[in-house]
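A single protein chain has been omitted; all remaining protein chains appear in their positions.
After this line comes chain A, so read on.
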């Protein structure tokens, strides 16, 4: 077949493409929930967001756990190398992750599939850790592991206490 007939066929197919597609589930519920936590943001963009007391407590707990984790982690990891460092990283991350999950226990998540995403990241972390068993001092792999951990923490925070970015 000639390239010209492909171009014509492609143009024909593009012209037939519809602009709309309906999602299979109702997305409004999550949007409504998120907006309920950000009243009047669109009207007064300069004013800082007004947090409810509960949300404030959760945020404070998260900051405290993160600080405690970071402080103890820094003290521990100064002397650690290789497989001990991997173990310390994993343990510190698990503590931080569990603390976050406990803080958000009573709060409805904005998306339904976040636990699946969390599991996917767990699997990614396991794959990196398996690679680190052979090369425990491989810096890019260690950074990759920290990156996966960071993604998990961000995911938990994002679905429970999103920080809306600018368009």
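The working rule: a contact is a pair of C-beta atoms (placed from the backbone, for glycine too) under 8 Å apart; a residue touches a chain by one contact, two chains touch by 3 or more; residues count from 1.
One rule holds for everything that comes next: contacts and distances are computed from a predicted model.
Participant: Consult the UniProt record of the chain that does not appear here and report its protein name from "Heterodisulfide reductase subunit B", "RNA polymerase sigma factor", "MoaD/ThiS family protein" or "Chemotaxis protein CheC".
Facilitator: "RNA polymerase sigma factor"
Participant: Of the residues A:95, A:115 or A:151, I need the one that contacts the missing chain.
Facilitator: The missing chain is touched by A:151.
Participant: Tell me which stretches of chain A touch the chain missing from the display.
Facilitator: Against the left-out chain, chain A lists 1, 3, 5-6, 9-10, 13-14, 16-25, 27-28, 30-32, 34-35, 38, 40-43, 45, 110-111, 113, 124, 144, 147, 151, 162, 164-167.
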